[in-house]
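Below you will find the structure I want to go over with you.
Missing here: one protein chain of the complex. Every other protein chain is in place.
The letters A and B name the chains in turn, as written, and every chain counts its residues from 1.
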Amino acid sequence: MAGMERKPYYPPDLRYTREHEWVRLLEDGTALVGITFFAQDQLGDVVFLNLPPPGTRLTHMGKMGEVESVKAVSDLFSPLSGEVVEVNREAVEHPEVVNADPYGRGWLVKLRPSNLQEMDALLTAQEYEAYIAGKG
Amino acid sequence: MTTPTPRDTFLAHARRLLMERSTPGRIGASIPDLDVPPQEPPPAHLVRDDLPLPEVSEGEVVRYFSTLSQMNFSMDTHFYPLGSCTMKYNPKVNEEGASLPGFAGLHPLQPEETAQGALKLMWRLQTYLCEVTGMAGCSLAPLAGAHGELAGVLMIRAYHLSRGEGHRKVMLIPDSAHGTNPASAAMAGFRVVSIPSDKEGNTDLSALREACGPDLAGFMITLPSTLGLFDRHIVEVCEMVHRAGGLVYGDGANMNALLGRVKIGHLGFDVCHLNLHKTFSTPHGGGGPGAGPVCVGERLLPFLPTPVVRRQVIDGKEVFTLARPPQSIGRMGAFHGNFGVLVRAYAYIRALGAPGLRQVSQDAVLAGNYILARLQDLYHLPYPRRCMHEVVLSARRQRARGVKALDIAKRLLDFGIHPPTMYFPLIVDEALMIEPTETEGKETLDYFIEAMRQIAREAEETPEVLRSAPHFTPVGRLDEARAARQPDLRWKPMPSGGVAPGG
Partner (left out) sequence: MTTFAHPYLPLTPQQRQEMLQAISVSDPEELFSDIPPAYRNPPLNLPPPLAEMDLRRELEALASENIVPGPYACFLGAGAYRRFIPSAVKALAGRGEFLTSYTPYQPEVSQGTLQATYEFQSMVCLLTGMEVANAGVYDGATALAEAVLMACRVTGRTRIALLDTLNPRYREVVETYTLPQGLTVDTVPASAPSVDGQTACLVVQWPNFFGYLEDLEALAPLAHAHGALLVVSADPLACALFKPPGHYGADIVTGECQGLGVPLSFGGPYVGLFACRERYLRQMPGRVVGRTVDAQGRTGYVLTLQTREQHIRRERATSNICTAEALIATGVAMYLALMGKQGLRKVAELVWHKAHYTARLLGAIPGYRLPFSGVFFQEFVLQCPIAPAETNRRLLQRRIIGGLDISALVPNGMLVCVTEMNTRQEIEAFARALAEVAQQAPLRHKG
């Protein structure tokens, strides 16, 4: 839970955005998207998610929804273009999983990417860590 | 979960909700019997068969709400240095005035000739507020500060439209502004562009110059700013906005610093609202009622919200009427404004007069600077210059020890002090915005300063005491995440259909 001291971590197999989303390519050609440890830590207790329903077409770094904590609201941006195929119902019903397990049970949407070249524009874990180190 | 203390047990009992303590057959008010011949009852299919309201006795209601009231901090009981909220003493004579039967019993739609005393009071208050702000006209119709803001930006919109300049859609707002400013501008259909503050906390003139394009509608600025600073560029700012064809809006939240010291109409402001529940001493009521009269310069006179009170002299006699300005933006509320609040503000101005209002601003600014001077060695001062009626400090140094502005605020509660405004303005890290007001004696200010100094020491020595504060309030820090995740916003009957055990 937010509030408890935990070590930040940024799995090396993911790609990251400067807006603090991560994306993980799955073997079946789809991709999971979530928010980073840094993002959930800055927000504090996540209380509400507003996510695009399956079928929504997303564009690379286009707005895809919102994440709310008790006293903050943050836009979510899609790391990749593509179509939403699934929304994480557990996260919607129990937003605390986003704090507890941001890269695992706390994923937000699954999408079918339409242009994998966009991955090249995203940051590696190392680059992302350097980026947030500058934000303190 | 710890074992409840007797006090916790008492409070749990005393705080049972009305529906939880409801007992069939009990009444809390005596209603007379019908004194006219009974008429045919309403059609049965329309009639409600259940009215699930509480059944409690009068004494129980009085004790319940009295007990609840004692769980509040209030101006009457505590020091409240809340920045930009101007929590000053609320004079009791104002309450008495507002509840005079000749005011409290007056129906808003009575013929004007039967409400001349009320209209006279309103006309005089309009005149006084114009005098204080250096403006040409005033409407008392807006019902709170943000409502006044909405009226103000709607007037700016109407002004541009009347000149065939409906393309002016951009409202500039400083990054230090209160959230109501952008929200009000958006409600009036404007696009909001944020203007940064410079290193000294003034408007960044080069950023403003760049933003003053052909689509400029206006600039909304709080003076002094929410940093507690008087913008040294203010005259230049107004000129720059005017040259680009825009109008200048003044958020009057901090007017307490300026009473009798400067009239913002003279500086070039075109419109402003005043928070009567801040500057003019009307009680805040736990979140209203307030009143947000709007004052305007000549250019915006025709657009004032309806109604305004007009005075004519007929056969040597004053006659007051409600009037609709010719190009009015329209009606803001059902009637003529929060009249009961207006009576209180009128009484306040009459009690102090010009010398009193000047003393108010002087003492308020003196108190702000006194706190600044006595705390700047322990708390970071992000803008090291003289402040006005409020000072913004930062808990940045304490944060390095793992203590947040929030922890300091919560610890102040243990000292019987309401915390300052926190985390605002947004451009200051760990902000603590302190507005002592002129109605506190030096002894209270010194007590507050000592508490803040002790807390700074605690942040060094025993930070865990701060992180778990408050320790002496009826409830501790509440689980706000739970409140937002599983909203429980009203009493609901128990699933069985019964109510919780009570009595």
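As a convention for this text, contacts are C-beta pairs under 8 Å (C-beta built on N, C-alpha and C of every residue); 3 or more make two chains touch, one makes a residue touch a chain.
Remember, predicted model here, so these are calculated numbers, not experimental data.
*Asks:* Among B:6, B:164 or B:441, single out the residue that touches the unshown chain.
*Replies:* Looking across B:6, B:164 or B:441, the contact with the absent chain belongs to B:441.
*Asks:* Quick one: which of B:135, B:274, B:329 or B:428 touches the chain that's been left out?
*Replies:* From the options B:135, B:274, B:329 or B:428, the contact with the absent chain belongs to B:329.
*Asks:* Residue by residue, what part of chain A touches the chain that was omitted?
*Replies:* Residues of chain A in touch with the missing chain: 48, 68-73.
As a convention for this text, only the chains that are shown with their structure count from here on.
*Asks:* Which stretch or stretches of chain A touch chain B in the complex?
*Replies:* Going by the criterion above, the answer is residues 44-45, 47-48, 68-71, 94-96.
*Asks:* Which residues of chain B touch chain A in the complex?
*Replies:* Within the complex, chain B contacts chain A at residues 480-481, 484-485.
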